[in-house]
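One structure is given below, represented as structure tokens, and several questions about it will come after.
Removed from the display is one protein chain of the complex; every other protein chain stays in position.
Naming follows writing order (A and B), and every chain is counted from residue 1.
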Amino acid sequence: MSVLSIDNLSGGYGEADILHGISLEINAGEIVVVIGPNGAGKSTAMKAVFGLLRLSGGSVHLAGEEITNMDPAEVVNKGVCYVPQTNNVFPTLTVHENLEMGAYIRKDDFRPRLAEIYEMFPPLAEKKKQAAGELSGGQRQMVAMGKALMLEPTLLMLDEPTAGLSPIYRNEIFQIVRQINDSGVPILMVEQNAKQSLAVASRGYVLVDGQNRTTGKGTDLLNDPEIAKMFLGG
Amino acid sequence: MDSAQAYGYMLYFVSLMTMGGIYAIMCLGLNIQWGFTGLFNAGIAGFFAIGAYVTAILTTAASTSHLGGYDLPVAIGLISAMAVTAVIAWLVGLLCIRLRSDYLAIATIGIGEIFRLILKNEIWATNGARGIAKIPLPFESLNEPWNKIGFMMLVLVIVTVFYFLIERARLAPWGRLMTAIRENEYSARAAGKNVERVRIEAFVCGSVLMGLAGGLMAHYIKFIGPGATEPLTTTFLVWVMLIAGGSGNNRGAILGAFLLWAIWSFTEVLTGRLPAELAVKAAYFRIFLIGLLLQIVLQRYAGGILPERRPSLNIKA
Partner (left out) sequence: MIPRSQKCFWADNNFKMDFINFYLIPGLVLGSIYALGAIGVSLVFGILRFANFAHGELMLIGAYITYSLMVFTGLHPLMVLPIAMLFTSLVAVGIDHTFYKPFRASKSTIVIVASFGIALMARSAVQIIWGVDTFSYSSGRIQMPMILFDTLRLSHKHVWIVCCSVALMAVIHLILTRTRTGKAMRAMSDSAELARLTGIKTENVVKATWVLGASLATAAGVFLGWDSHLHSMMGFYMLLPMFAAAILGGIGQPYGAMVGGLVVGLAEELSAYPWIGDSPLLSPAYKAGVAFALMIIMLIWRPSGLFKGRVF
């Protein structure tokens, strides 16, 4: 059974639909990457999982249970964490407080997990008391991911985690993504950076105009000449 | 029903139409500001008071207790009331118009409050808390019912004239631009429109109507004091009138004004018959009910009685 399955989903924000029947599936242990040109509906598809969209058709299932149109807080309670592309940290809260907020719904003692996160992101340990809004883009992204991981999620969704970052941070983030995945967390990731992300992906989806174009193994897509022409600059 | 009673009812009807008409003018003014352009003016009472005092100072007979007493004709008083309100609204607009709606609302409350302070404290000009009395009523030379009827006609003619003017403006590019700014300021700006200027124009036009209404009220009740700027009787009633009648719809604004004034006036007559002790409390109960009415309209009938109707796209401008 798949961890998450999106079936024939349609919907949008205003009156016009952005998604026109897309389907995605994530299985246990996978990194699934969604690529596509601007406006293809990649981020919109992620928001749809979190009930942030007006849906006009289709369904979302989490481990077999329907979560279509569920309240975001409920989806989090089911163990899904979503890191938006922008505004993904609380800027006036300290790094430490951001991580604590990540564990907001946990009733148990989350201090061991906190220590693990600091171990995973050493720069954050040094800046515990600093307001997250004052950090660099790469460090903010670490806070955002760390905050999501505080829950020990059953599924992690990342929306363009490397957008606007320098190559050094970009490599680091991809490394962390793989590291998180190695610890058993399936990841659904939207990326602009097709080459690097497909390289870490188990499978990839290509969306165009709110519809599925192709899907396949990460490496297969990477070697597909048509995909290469579309996204990888030939 | 004997003739004296019928005469009494007739006079009551005339006063109802006159006051309703004065509120309708303010309501049209607020409709330009809030209904069309989305400007939150919580200082209606202030502009109303300016208009009232300007005409009072210009048209009363010479007096030592306040500024002026120039004994000028009523028409000049009313036109000056509009002109002074326009200048002050323009200055206020320059200062505050860029503020987001929440801030504009607080700022206009502050402006209304400052006007009230000035009118209360600058005794040399306004006679302070005692106010200005003996403001001439136009058509005073006519006999008892006819002067009142004449004034009512004047008010209703003004309402009609402004209704047609504003309705024309609404359908013209100027009015459409206002709605565009209300709906999406940024796209209006991106389309190269001077948003600030249109907002100031809307603010000034609306305030001028409030000043005119203040002037008319001063002549009608022949007295003006700082109590007239109590935010309740003017600002709040006008807001409820517009929201209930239909924000963005000129006919709705006028309908709301007459309807709410009729309710307000009838309930006053009813509570006036209660024993004195209860009557005082009943006055506050009326305000409570008007507030509740506003909440019900906002939650259940957001468009008001006559909801806004956008001009169709194929209209010939």
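By definition in this document, contacts are C-beta pairs under 8 Å (C-beta built on N, C-alpha and C of every residue); 3 or more make two chains touch, one makes a residue touch a chain.
The model shown is predicted, which means the values in this text are computed figures rather than measured ones.
> Per the definition of touch given earlier, which of B:Ala52, B:Leu209 or B:Ile243 contacts the omitted chain?
Missing-chain contact among the listed residues: B:Ile243.
> Among the options B:Met17, B:Ile32, B:Ile50 or B:Ala107, which residue touches the chain absent from this view?
With B:Met17, B:Ile32, B:Ile50 or B:Ala107 as choices, the missing chain is touched by B:Ala107.
> Touch as defined at the start, partner being the missing chain; which of B:Leu16, B:Leu142 or B:Ile287 qualifies?
Checking each option in B:Leu16, B:Leu142 or B:Ile287, the one touching the absent chain turns out to be B:Ile287.
> Can you tell me which of A:Asp7, A:Glu25, A:Glu100 or A:Glu116 touches the chain that was removed from the display?
In the complete complex, the chain left out is touched by residue A:Glu100.
> If the hidden chain were put back, which residues of chain A would touch it?
50, 52, 71-73, 76-77, 82, 84, 87-93, 97, 100-102, 104-105, 147, 151
> Touching residues of chain B against the unshown chain: what are they?
38, 40, 42, 95-96, 99-103, 105-107, 109-111, 113-114, 117, 120-121, 231-232, 236, 239-240, 243, 280-281, 284-285, 287-288, 290-292, 294-295, 298-299, 302
Rule of thumb we're sticking to: only the chains that are shown with their structure count from here on.
> Centroid from C-alpha atoms only, then distance chain A to chain B, rounded to Å. What do you get?
Taking the mean C-alpha position of each chain, the two centres sit 55 Å apart.
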